[in-house]
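Yeah, one chain of the complex is gone here, protein chain that is, but the others are all in their spots.
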């Protein structure tokens, strides 16, 4: 039941950033359907800055990585996603104070992140936001034995959660006034979160 | 060598107005190529008003008809064409003071009209304006025996004159700054004048 | 249709907007060092600060409404993206003169969260802030979800006058809230604008379609129509949507704003104004002032919005108070 150390987590987080950057157009498309069409731009901007912070800033604990990533997103993305994902990663940092992240700590981190997002933005599960991708990720991660397994489970949970947002009416963010026209469309932030977790779940190469 | 009386000239002028109104799109197209694309609109507006004036206003002399037509155009067309065609018809009225228009009087009327236009707008023959359709019309009409024949000749001259504007560089009006890009395009006002004269040359039905 | 914009590096739009605006302002505005924000250079020493802002791309709103009698500073997010908390915090510090800072901005999830984070950071540095969001868009049913659209002009104008004379931040916030209570707008989209970074339209609208109630970023509205109605029909419908919402009625005195969303013509707005005035007149609503032009745009989106603000003697005085800014100036 090995934990994930700073070096490996850094490599995984970098892969997560790359996944977001690569998905820029897809995310923007998703936001054009239900929002104002800038989600990919904002996310790519934020995660590029996050990538740079991860590479440049010293990290002793795994949580330091999450804090650097969150702070970079918060101060460069802008928009709803900057505040949401920035808050999410910065708050997820707290349960990861050690040099290794265990499975329970990772589940705890996701929970701390989503709770902070809820406190910040007032959205609830079912409102068709990235929260709906995080919730099933937490549930899935909680049952996992090892840290890598937890990330794997979280990724699967997030993917299902993102998919499930298609059936939801938007109640938060720029898609809010869409009403039932948002039906059938995935929430852009939920999609981002699931793509990020999917990349995080891939075992890191020799980064 | 019969002259044309008031009733017949009125019918011919009405036909001329109808020809302009019917050519609205073609005239606008021509102006889109070398000017601001409103010539058809302005001419149709003016000649519709001219048509109404011809039908409603009393005319004792042939020249009265031309004066009514010119005044209506001057006060409704607007733009260059309103001033030009309004001035043209109003000034053409003077040599047509009698109840019948003879061939020499018609040639004289065309000349009076074009001289007034030149004085008003400062354009010279060869500047790619309606003047270049009037000039050959005058020359052709001057050789004619009867009034109907004069109109026929004028129409032919105007058609050739309009055609010849294709080879001219614009020096007046909104096409002026076109330089050699105006080459190959007919001058809209010259086209109007030739269409009007062509309809005028048709023997009137029992109008 | 793809966008076709006269720009340089799409990554540097916002700093270049700020640079161009500071130059155009001829000395009355200066950048807030290090962040995408600008402020007046003639800020008095004792004053409740007024900070406005939001995503860029809606110029002149918010960034060009900075100056005496209007905002003290504005913060500029990226195109259509709320500004980040660090920018807001810096600008807050720059305009705080010991009496705290009032935030006025549009009610969008992103703006709310980023300004709220900044407010907490400011509080941690001992700076008091208060927030009165613009939420005038009647196209959204739930009141607390209403977006802030062109009514921002009247709200910023009132806030500017209020913050000039208010003794305390709380007093200023209460006054702006009172004025905001009578502020309602609705928009209509006729054609989409394009995101300058990608050239892509921000939303899809058929060649003949229009959407009544569409938001300033192309957020969906209340009714999509298959064809463009006449100015009279549209003007009546939009007046009805706004007037019935508050409602405005007989004896009310209002300010009327017809805002060009970008590519519509002043000709169209003037033609619509006839109908709006006729409809308001029939309802007994008296128009005390009319503003008409591009106040809050959405790139080159075609369409307009209609705003009414209910007046009383005090609100009318605030609207009429002198002000000077690149976007709007008014004699005393």
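The chains carry the letters A, B and C, assigned in the order they are written, with residues numbered from 1 in each.
The criterion applied here is as follows: a residue touches a chain if its C-beta (ideal position, glycine included) is under 8 Å from a C-beta of that chain, and two chains touch if they have at least 3 such contacts.
These numbers were taken from a predicted model, which means no experiment stands behind them.
Judged over the whole assembly, touch between the missing chain and the shown ones holds for B, C. When the whole complex is considered, the residue among B:11, B:62, B:84 or B:148 that touches the unshown chain is B:84. Against the chain not shown here, chain B presents residues 28, 32, 35-38, 41-42, 45, 74-84, 87, 120-121, 123, 172-179, 181.
Think of the hidden chain as still there; on chain C it touches residues 1-2, 4-8, 13, 16-17, 19-21, 23-26, 56-57, 59-60, 64, 190-191, 196, 207-208, 228, 230-232, 234, 262-274, 277, 287-290, 292-294, 297, 299-300, 302, 304, 322, 324, 326, 329-332.
As a convention for this text, only the chains that are shown with their structure count from here on.
Listed here as common contacts of chain A and chain B: no chain. Chain centroids computed from C-alpha atoms place C closest to the centre of all protein C-alpha atoms shown.
Between chain B and chain C, the centres computed from C-alpha atoms are 54 Å apart.
Centre-to-centre separation of chain A and chain C, using mean CA positions: 32 Å.
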